[in-house]
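The complex appears here minus one protein chain, its other protein chains still in place.
On to chain A.
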Amino acid sequence: MKFTIREGKPEDCKDIERMIMELAVYEKMPDQVKISHKELERDGFGPNAYYKFLVAEVPEEQKSKDGYTKVGYALFFYTYSTWKGRVVYMEDLYVMPEYRGKGIGKALMANVAKVGKEKECVRLQLSVLDWNKPSLEFYLAKGAEDLTAKEGWHHIRFHGEALNNLAQEAP
């Protein structure tokens, strides 16, 4: 199967919005998706971009049954480890089910790694749900280490009211 991996552009955001929702459905949390392509366009481009993304595209003759040629994406940004320095964090990696098993996921991730390498990042980080066996296997095969299991790290979040309450107490 022929496909290309390229940098995302503003006009891709509608397809990214579609695939973000498909991934959220897979992760069993579709009602948690609150933003649309408008926020993605505002936040992903320009001098204050908060994230970057890559798109996997197939030619017209291989479009999906619903008529899409943009069939996968990887969304990432840079973070910082006070121990090691620059890190590239891959937030989302997704390929539509009918295009899996053809090396697209692997190519997307390799390109994220390449961008990270160019920016002198010392590692790539990502998070996976503990029940997501196919993804866990995919990443473990690439040498990923589970820091939650190995070092006991837990993701903590202050959201909504809890965040507002904290902020309101600020001097």
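The working rule: a contact is a pair of C-beta atoms (placed from the backbone, for glycine too) under 8 Å apart; a residue touches a chain by one contact, two chains touch by 3 or more; residues count from 1.
Here, contacts and distances are computed from a predicted model.
Engineer: Which name from "Protein ECERIFERUM 7", "DNA primase large subunit", "Origin of replication complex subunit 4" or "Diamine acetyltransferase 1" does UniProt give the chain that's left off?
Structural biologist: UniProt lists the chain left out of the view as "Diamine acetyltransferase 1".
Engineer: Considering the whole complex rather than only what is displayed, give the residues of chain A touching the chain that is not shown.
Structural biologist: Given the touch definition above, chain A has residues 16, 20, 24, 29, 32-35, 39-40, 43, 50-51, 75, 77-86, 89, 91-92, 106-107, 109-111, 113-114, 116-117, 121-131, 139, 142-149, 151-167, 169-171 touching the missing chain.
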